[in-house]
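A single protein chain has been omitted; all remaining protein chains appear in their positions.
Chain nomenclature is as follows: A, B and C, assigned in order of appearance, with residue numbering initiated at 1 for each chain independently.
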């Protein structure tokens, strides 16, 4: 899934693999179910932010940050697991997407504007 | 955000930083907004799976896989960006969460069961 | 928001209005925040289904059903609230969407197929 330089990501993928294997959870880890689990965790990640102002969301207290860190970790774990099951290289696919974004959002047209490229 | 061995993750974080900086997009990238963007992308990731059977979700054709790879990349990019803004170490937080999961889901109680630990 | 025949929906909208007003919560109920709250509840709604098979999801036990009913209610409440804030008529907008779906998915092309109309 990942290139040879990403030792820590590879280790994480392997820890998650082993964890599921030891519990016989591969039967539950279809790509469909993992995508559901990921979006459920993303929903939990959004929850601590929903009533905060933009400014407040930049200055989380330690309890809030600890909560958010946990949810970020959950999303990351399911993302790694889903990518593993579908043989997707996370690093490579993100780099390709950024390459594509350079073409879709040239600085001259995007500076200071959050408009989606389809709306330009 | 990431330990020194994760060269590729660090490079990704820096590419995303530069991309936003060049477009003056930091003003939009509050943690609150990034969490929203992440969940919106997670919703797009789930969409290609919603009418598939469990089996079909394991055997995506190349168009479906390419679509899913793109959405996985989008979720990953916003996750890296959110973690960067909140100074969360993705690798470390995922490892800590897995450590915690070892305690919550001992093999003896979890083998072959998808029950949440609170339901046991 | 709703036509005169939908007494119960109107009553619900008014109960939710009063509840927020009494607590001085209108300040938090921007359309942006309500959309976030809605998706967070939708994430909670998906969670009880994520490891179930298609068949199991049709035969929830009473605990599961009670949980799902609660989450369905939460999504509905935020949907009514968001529609109220944006002056959207829920019934009318759903009927218009179904009208549009009749054109996008003619029976002759859609029978037994879950393909999105853009993929045809």
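Please note the rule applied: contacts are C-beta pairs under 8 Å (C-beta built on N, C-alpha and C of every residue); 3 or more make two chains touch, one makes a residue touch a chain.
None of the values given here were measured: they were computed from a predicted structure.
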Positions on subunit C where the hidden chain makes contact: 2-3, 5-9, 12, 15-16, 19, 22-25, 27-28, 30-33, 35-36, 38-39, 42-43, 45-46, 49, 52-55, 57-58, 60, 65, 68-70, 72-77, 79-80, 82-83, 85-86, 88, 90-91, 93-98, 101-102, 105, 107, 110-114
Subunit B residues touching the omitted chain (full complex): 28, 33, 36-37, 39-44, 46-47, 49-51
Contact set of subunit A toward the excluded chain (per top definition): 36, 39, 43, 51, 53-54, 114
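The rule is simple: only the chains that are shown with their structure count from here on.
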Rotation, 0 to 180 degrees and nearest 5, that superposes subunit A on copy subunit C via CA atoms: 180
Rounded Å distance, subunit A centre to subunit B centre (Cα mean): 2
Rounded Å distance, subunit B centre to subunit C centre (Cα mean): 26
Where subunit C touches two or more other chains, by residue: 36, 39, 43, 51
